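Every protein chain of the complex appears in place save one, which is left out.
Chain nomenclature is as follows: A and B, assigned in order of appearance, with residue numbering initiated at 1 for each chain independently.
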Amino acid sequence: MQERTALPPQFDRPIMLGGLLAGAVATPLLVVLVALRVVGLISSPEVVFWMAFGVVLAGALGTVMLSNIVHAALALVFTLLGIAAIYLLLGQEFLALAQVLVYGGGVTILIVFGLMLTNATEDPIVSDGAQKPFAFGVGILLALVFAVALLGHHWPAVGPAVISGAEFGERLFGEYTLAILTVGVLLDIALSGALLIARPDSPEESAE
Amino acid sequence: MTHNYGLLAPEFILFGFAMLVVAVDTFRSQFKVGSAVLAATAGVGALAALGASVAMAGVHEEFGEILVVDEFTTFFRILFAATVVVVIAMSHEFVGKHIRHPGEFYSLLLLSTIGATFMAAARELLTAYIAIEVLSFSLYVAVSLAKTDPRSGEAGLKYVLLGGVASAMLLYGLSLLYGSGGSTSYEVLREAFAEQAGEASALTLVGLAMVIGGLAFKASAVPFHMWTPDAYEGAPLPITAYLSATSKAATFALLLRLLSGPLEPLIEDWRWMLATLSVATMVVGNLVALQQHNIKRLLAYSSIGQVGFMLMALVALSDQSTSALLLHLSGYLITNLAVFTAVIAFYNRTGREEIEDFRGLAETQPYLAVVITAGLFSLSGMPLLAGFATKFLLFQAAASGGYLWLSGLAVVMSTISLYYYLQVVKQMYFFEPSGDASRWRLTPSGYVLTAVLLVVMVIVGLYFGPLYEVADTAAGALFA
Partner (left out) sequence: MIPIENFLLLSALLFAIGFYGVLARRSAILILMSVELMLAAVSINFIAFAAYMDPEAFTGLIFALFVIAIAAAEVGLALGIVLRVFRERRSSMVDDASSLKW
């Protein structure tokens, strides 16, 4: 019988606690959603939407509030993958795929690497600035302004249109060829720039 | 769908030479050539792009739905290409001493010019956004490029983080405008907003405010200016010059296209926003400049003050005020580049950048002192120099647009600016040199470049008619 591998100590409590907490909050909400579906107040896609909604917002709140920087990065993954689900609900399979590949894969790994290369592993707890209450007020205000502006608008009651990948590609590489070329320039600048800046200069090089 | 790629010849030239510079840099050590060959390659590329832009003057053609090459685009193309030529010329000696990656330095300058030009040429939001990011990304990298100076990395960090937030704000605003107008094309948006004129929905207004906020950041208008002094101080000097020139001019080009095009029907809604920004910018920029003791920070705040003056022309937006703004932008660019060329020459010799270090420059290098004095006087708007004529027309345009109080304030602020410019002049002329009092000489290219800029500055100051006509034609393309 293989012995159970011990988790690194910093993972023990917060993860267990977080899991229990998430379960405690999510289960009643799920029950409510299913009940609403059974009663017929909302449709099945809406059940999925509200689930994704919960995951995205919980992840986002975790990203900006958790004091352990590694946990915050993991919370971001939830948000980014939840957003892929949102894209699927909007009928955009290609973008959902891009979101999972670029964010779920690339960006997340990049950020985790960034954390590991700075001192996050030794000292993962960060304190927030003293301007926190002010930031909180601004955040609430922004949310209210946007919600009023967006929800107060008169929107036509139609469903989302599904745009086929072929159509999408045709327009992307037809009208927007130049935009793609320009983004190529931009990626070149960003990547060679990042390399140039982050690379430590060896003594020989500085002597040159 | 076929596009006429020939319309973009200057940009393809810039791109090709940017790649060539990197390639030459890679093989440089095998052929044992100095970094002068890189500057020469980049300079040839910029001159070729300048030539191509001049050759395309008078073209008025649309590139698909996304760009338009008209007199306005050509005006800014020439302005940006000329700026990059000057910046390359002024930076050669500096790069040799302080920059470890000269190839990337020059190629960044060339590539960012592509972004700046597309900002002036875009007729659609997506292209405009990508162009903004091409320019911003090059600047983030360029600001952090002085690897021997710890201030450079710090400035780059602040710039990239704040820039990211500003981009997100701008983008959210653009998405709201897209949702409200139903398209990203300037023309379609204009029609959509014309229907809303006078009673714009909350959605449009919030989007408008966020777009203006995001662009105000790029133009470093108060209260979105926090990054400017840090980026100016931390950046390598030629990049500081480039920041103060191309980055500002490109943002104003984009603003002009947006405000005179899709957002024109909403003029009553954004006018007061820009007027507020303009007042805050000129007051804060000029007053904080009074307390600076580092020449880069002084020039940073002085450039913020200048942005306040330029915003005035947008508040009183008309054909005439646009011409005045374009003229003022060109005059400001010439003057600013002259001052920076001189400051770089000084820095190359002494390695210092505090205002006190300019003590006794009139003794040790009288010619440089004259150039700096003329440049600073021109910035403050003294007669005979470019700054006076262009500022006069700008203030007049604002006043005749019904904003007399704004131009009155601008005149007061201009006078205040004279005070801090005079502080520098005082150090140069009324004090003995503190250290080594022996005379020194500029490099030959330093003499030539400063002399050319000085002469152009005086010519524009005395005889601005032809330049004004060019600016007027360019402005006419917007208001056709």
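Convention: contacts are C-beta pairs under 8 Å (C-beta built on N, C-alpha and C of every residue); 3 or more make two chains touch, one makes a residue touch a chain.
Everything numeric in this text was worked out from a predicted model, so none of it was measured.
When the omitted chain is restored, the residue from A:Met51, A:Leu115 or A:Leu181 that touches it is A:Leu115.
The chain that is not drawn here is touched, among residues A:Ala26, A:Met51 or A:Val107, by A:Val107.
One chain of the complex is left out; on chain B, the residues touching it are 125-126, 129-130, 133, 137, 140-141, 144, 147, 150-151, 153-158, 160-161, 164-165, 167-169, 171-172, 174-176, 178-179, 182-184, 226, 229-230, 233-234.
Touching residues on chain A toward the chain that is not drawn are 43, 45-46, 49, 53, 56-57, 60-61, 63-64, 69, 72-73, 76, 79-80, 83, 86-87, 89-92, 95, 98-99, 102-103, 106-107, 110-111, 113-115, 117-120, 126-129, 131-132, 134-136, 138-140, 142-143, 146-147, 150-151, 155-163, 167-168, 171-172, 176, 179, 183, 186-187, 190-191, 193-198, 200.
FYI, only the chains that are shown with their structure count from here on.
Here the CA centre of chain A is 35 Å from the CA centre of chain B. Chain B makes touch with chain A in their complex at residues 1, 3, 8, 15, 63-67, 100-101, 104, 108, 111-112, 114-115, 118, 126-127, 130-131, 133-134, 137-138, 140-141, 144-145, 147-148, 153, 156, 176, 179-180, 201-203, 205-207.
If you check the complex, the residues on chain A that touch chain B are 145-146, 148-150, 152-153, 174-179, 182-183, 185-186, 188-190, 192-194, 196-197, 201, 205-206, 208.
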